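Sharing a structure, written as structure tokens. Questions coming.
Removed: one protein chain of the complex. Kept in place: all other protein chains.
Letters A, B and C mark the chains as written, and numbering starts fresh at 1 in each.
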Amino acid sequence: MSRYTSATPEDRAEMLAAIGVDSVEELFAQIPESLRLDRPLALPGGISEAEVFERLAALAERNEDAERQVCFVGAGMYDHYVPAIVDAITQRSEFLTPYTPYQPEISQGGLQAMFEFQTAMSELTGLPVSNAGLYEGPSSVASAAYLAMAATKRSRFVVSRGLHPHSRETLATYSVGYGAEVVEVGLDGGVTDAAALSAAVDGETAAVFLQSPNFLGAVERVEELGAAAKEHGALLVVACDPMTLGVLKPPGEQGADIALGEGQPLGNRLDFGGPSFGFFCATEEQIRRMPGRIAGETDDVDGRRGFVLALQTREQHIRREKATHNICTAQALNALGAMIHLAWLGRQGFRELGELLVRRTAYARERLAAVEGVELLHEAPVAREFAIRLDAPADRVLDRCAERGIAAGYPLGREYPEFGDGLLVAITERRTRAQIDELAEVLGAAVAAERQGVAA
Amino acid sequence: MSRYTSATPEDRAEMLAAIGVDSVEELFAQIPESLRLDRPLALPGGISEAEVFERLAALAERNEDAERQVCFVGAGMYDHYVPAIVDAITQRSEFLTPYTPYQPEISQGGLQAMFEFQTAMSELTGLPVSNAGLYEGPSSVASAAYLAMAATKRSRFVVSRGLHPHSRETLATYSVGYGAEVVEVGLDGGVTDAAALSAAVDGETAAVFLQSPNFLGAVERVEELGAAAKEHGALLVVACDPMTLGVLKPPGEQGADIALGEGQPLGNRLDFGGPSFGFFCATEEQIRRMPGRIAGETDDVDGRRGFVLALQTREQHIRREKATHNICTAQALNALGAMIHLAWLGRQGFRELGELLVRRTAYARERLAAVEGVELLHEAPVAREFAIRLDAPADRVLDRCAERGIAAGYPLGREYPEFGDGLLVAITERRTRAQIDELAEVLGAAVAAERQGVAA
Amino acid sequence: MAMTETPMQAERAETIYEKSKPGRRAAVLPAAEVPEPPLVELIPAELLRDEPPRLPEIAEPEIVRHYNRLSRRNFDLDSGFYPLGSCTMKHNPRLNERVAALPGHARLHPAQDPKRAQGALELMWLLQESLSEICGLPHVSLQPSAGSHGELAGLLLTRAYHADRGETRTKVLAPDTSHGTNPASVTMAGYEVVKVATNERGGVEMDDLRAKIDEDPGQVACLMLTNPNTLGLFDENIAEIAALIHEAGGTLYYDGANLNAVMGHSRPGDMGFDIVHVNLHKSFSQPHGGGGPGAGPIAVSERIEPFLPRPQVVRRDNNGHGPSFDLDLDRPKSIGRLRGFQGNFGVFVRSYAYILSLGGDGLAEASETAVLNANYLKARLAEGRAAKRLPVAFDRHCMHEFVLSGKPMKRELGLATLDLAKRLLDFGFHPPTVYFPLLVEEALMIEPTETETKESLDGFAEAIEAILVEAEDDPEVAKQAPYTTPVRRLDEVKATRKPVVRQPL
Partner (left out) sequence: MAMTETPMQAERAETIYEKSKPGRRAAVLPAAEVPEPPLVELIPAELLRDEPPRLPEIAEPEIVRHYNRLSRRNFDLDSGFYPLGSCTMKHNPRLNERVAALPGHARLHPAQDPKRAQGALELMWLLQESLSEICGLPHVSLQPSAGSHGELAGLLLTRAYHADRGETRTKVLAPDTSHGTNPASVTMAGYEVVKVATNERGGVEMDDLRAKIDEDPGQVACLMLTNPNTLGLFDENIAEIAALIHEAGGTLYYDGANLNAVMGHSRPGDMGFDIVHVNLHKSFSQPHGGGGPGAGPIAVSERIEPFLPRPQVVRRDNNGHGPSFDLDLDRPKSIGRLRGFQGNFGVFVRSYAYILSLGGDGLAEASETAVLNANYLKARLAEGRAAKRLPVAFDRHCMHEFVLSGKPMKRELGLATLDLAKRLLDFGFHPPTVYFPLLVEEALMIEPTETETKESLDGFAEAIEAILVEAEDDPEVAKQAPYTTPVRRLDEVKATRKPVVRQPL
């Protein structure tokens, strides 16, 4: 009997008797002898809770996390401060342990929270319809492509090179299954090449994919870029960073049919990449093509206000092969965390946070641009992240900074060979002016050392 | 408006109007001008949650806690593993935030938990009555003295030197108020000097105080020592370590009238000394003289089982100057943590844990005794802690061990000058054989270095 | 049945937006510390937002109260028995939450240089190794975010595998008992679903399978199976099924949602499966969170390995200089990424902690007890009225779950499975999965899991009996149920006809 099971020898005897067998083995007899594992699993035996804790604490010790390093790395996930009430509430059994709310009468807490979350995301993006969340950012982009195919009966996607590399790779992976073609449009001066984009969009194009701020941190002129899509009847899909939407014009006001993105900055920790959630908002026209759960308001038999999973006829458990998507288990708890964080920030706080990010980012950008051996990779306006070019090998410079306790940024070289020694630097409200000044000093020293070929 | 208050300017205006004043200052006018603070408090202004977190994390960083050091220090508080369910449950708002359960109809959760806790402590100590907890161990000893005075109408206490120094000091402090005399009886071979004790007890003695295992870790022969108390009609008060009561004979079976102690080992973290709780159990005769809250079972008007604060007529809020004690707010949440820990250990686990401690302690004692320059301070039987004597200055040896990441024990010298270079070494289930072996090696090296006068 | 409102029913649902009041706030932000020019000097006016989003304005105490109150309107696993078939609602250990929250895990940036994230990569590698052993397949990718994501991955792997051999195949076979995500994934992967019938023992109808294959073996890309299947029955013909599919050149996909039945007893790899997904939020105790997060790692055979998603966690031996761990991106035949970064790492921490806690023996014992509990409850429900009103769909020993049919109950008492489910709510139980699998009329799919006590199982059986007794006397009681829940039956049609999916502001 393990710590989590309760069947005592007496229980087992009674239960077997009720079943009418002599042993549990008899129950497993339906598995052909030849397919039964004739040895114990080659895994260590169980250990005590204290030992499990020590084992995992020892592994965690070997990671340089944002508590040990000053973290200027972003690239889609950011070291924001998650308020204590987010953990306190999301760790309540009532939110942590239930399944997807298939029985609405006993799931009003989760359903109403989804409804509140949908409202918040709709407000952020400026689009009327939001679902209750998808896995994460990049796969949400691929999901939007699936919707666009259904909506337009076309199968060609035009994608800005400013879209997160993971989003582009994921879209490519899915598109093999979709039988769709993906055409990429390059960048110019840090932003999507407008001319190339309108040239690339045609009558076969199902959707145009932009990101703003884009991967290089540049705020895109979405409305102008989107014109080509409108012209050819393609959907305009805009990936965005939710934390910038307190200050930046929402995609919905710039002609986006779909606005989506990585939700981690809202109430979710870094967790080495997950779990977080993807948000997904759209116009009214698309509501019946939306992927994922959607909570809706309704009444009970006595006229009480209540919430249910709406439009389930879109979903796999009802519509099977004709479903708008295959997603089932998603990221409800992560979306709840986002909602609590947004409620905590509130209307004023959310805007102030956006302003804080823009101003500290401007300060950091100016500060680093002034460093010897560092120059801006582009001059386009930025909100909370920006790209620089180092006059030294980025990986070696990053190592030197890391030795001094600073994660200086995300190296662009691998995904953007054209920016071989490019570095992406991200700012959150946790990054103080003092830390930014220290980054400038440390980065400058590292670049200088590399140029003088000093051994690290 | 702070983050925790809600009164907007509009609210304030409406509220002031309803009150019929123009400003809040008018409400403060009842404080004589001369007594009103005419300047802001000389404290820094408020800061954001993230900043408070960073500030306190930085302070915490400067402590060498049991996660950074291998901790063999005990002396009343021990580095046991507190199971995760303890935090998960005690952090629920429903347990964390209510006041003392004065309204039983809406406090059944807390009251039943107290009742369950009382049952557990009664089982551990072998005494029929337990309260719901006091502040911590040492002040519980002083509270027992107050009870003994009321029960015997005497005011003389005989105390073993084996009682925790903090308990003896606290008893001395309170006794000034009680107008009582405290007589101390020495140790012989690590245990209370039986002859000296019976000589010290007389017809004026209100109570005899023993601790088992005593401060040097030795298991006392409580029954024999207690005989003197019985003979003279004094109460026998036994302080004990709850973690040893799975294997050691309970005080209640050795003639104790009162069994009490520091509850920290049960479900409470070290917290640099508190909050924890004191447990306090007694015979039926003493029930109406008990200090602190006691939950009792009863029925509601419909015959439903329920729980209330029983025997409140003992307490200060009813009896005022005639109360059995002045305690009001105690340590309910800490006692709940203890109950959850005990339920998690369960009847079998609790005994097994006791056995584990006894065996690892025996191993450690043997291992250290074999170290050059280390000898046992006494040969008496021990359960989870033992005393050794170092052939070198204890403080310097401890420093050397600390430099190697080991908190080797508690130095006896300050409180027991007679054991100048004595060291008290404590074992918990977290201290592995490997760590014990490492302690032997490091301690040996430190002693050797000191003897050779090697500079640290 | 009392129709007076319960205290909770009496309080009307109010959203946090309705509790908002201009000027209130919870968050206080750090000072800017840097120059504060007007934003327009930093970002062109036309790219700026005019009005901030209308998020709620409310101070912290009321936010906490709002969500605490909301939480009490949820039934959860820590409240009581939750025999939701196919969902494996087993105990969620708090230890797992504790270790997942360690800063070394929780605050580790996903783009951290692998050499500075060795602990995380080793943990992932150890989890891969454990799942590989449990599934009996040599290679594992942790990347998929949930079961359905794993299914899609498996089908894309199948496509890549065939493409690599110069083949294009169009059909994916799946039994009519399969879960909805299976056909949905098939479509997303660009395949056509071919349904395979179920035989009288609840397994795959072999003749139908052969027929469907023989139609055009060259078109058979894959067969997706759950084994034990969604009826809770182990398909004894699995070896032959595997042979047929492999003969046709297809891959065999194992939907691991029911892995909890066979851990340490039988392994998909040994059954002949090429690709397996594992729902860490089912068999490996990741809390369901009211609809996620989860994770759906996949284990695959040698021939599928070259195509696994990128990046892959690998262990390098550094010839003797002690092992190190890395993210391998250099995988030319890979299908590519399925998502951002490395997967739901926080879930990996919890599930690995669970595997460490139970160990190999504990996992086997868990499956054993899961099967024991299911068969015991099945036996209890073969007594009394349920025997006739709610017969088991396939009368044989089950594995970890079983399916009853409410058909007689509906015919004889006029009580639909839905009514029974709703009435169970008043008894404090979460209902079983209803109306799935589709081939069983008025289906009730019951999965107790290993972490339930005999007392809970008995209590559930007694509740079913009580409801049936009550219904013989007056079926209306159940038809109007529930009565004691925060809200009573809700108008789902309205919610779909005229959807209101956000708070109007």
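Going forward, a contact is a pair of C-beta atoms (placed from the backbone, for glycine too) under 8 Å apart; a residue touches a chain by one contact, two chains touch by 3 or more.
Treat the numbers as computed from the prediction; the structure is a model and nothing was measured.
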Original post:
Shown chains touched by the missing chain?
Top reply: A, B, C
**OP:** Tell me which residue among B:246, B:265 or B:422 touches the hidden chain in the full complex.
**Re:** B:246
**OP:** Could you please point out the chain A residues that touch the chain left off the display?
**Re:** 1-6, 8-11, 46-51, 83-85, 87-88, 93
Subject >> For chain C, the residues touching the chain missing from this view >> reply: 2, 4-7, 11, 21, 59-62, 64-65, 68-69, 72, 78-80, 91, 93-94, 357, 426, 428, 451-453, 484
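Here is the rule we use: only the chains that are shown with their structure count from here on.
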Subject >> Most distant chain from chain A by Cα centroid >> reply: B
**OP:** List the centre-to-centre spacing of chain A and chain B in whole Å, with centres computed as mean CA coordinates.
**Re:** 47
Subject >> Centre-to-centre distance between chain C and chain B (centres being mean Cα positions), rounded to whole Å >> reply: 46
**OP:** Please compute the C-alpha centroid of chain A, do the same for chain C, then give the distance between them in whole Å.
**Re:** 20
**OP:** Going through chain A residue by residue, note those that touch at least 2 other chains and give them in order.
**Re:** 49, 53, 57, 67, 83, 88, 91-93, 429
Original post:
What are the residue numbers in chain C that touch two or more other chains?
Top reply: 24-30, 58, 60, 64, 68, 93, 95, 97-98
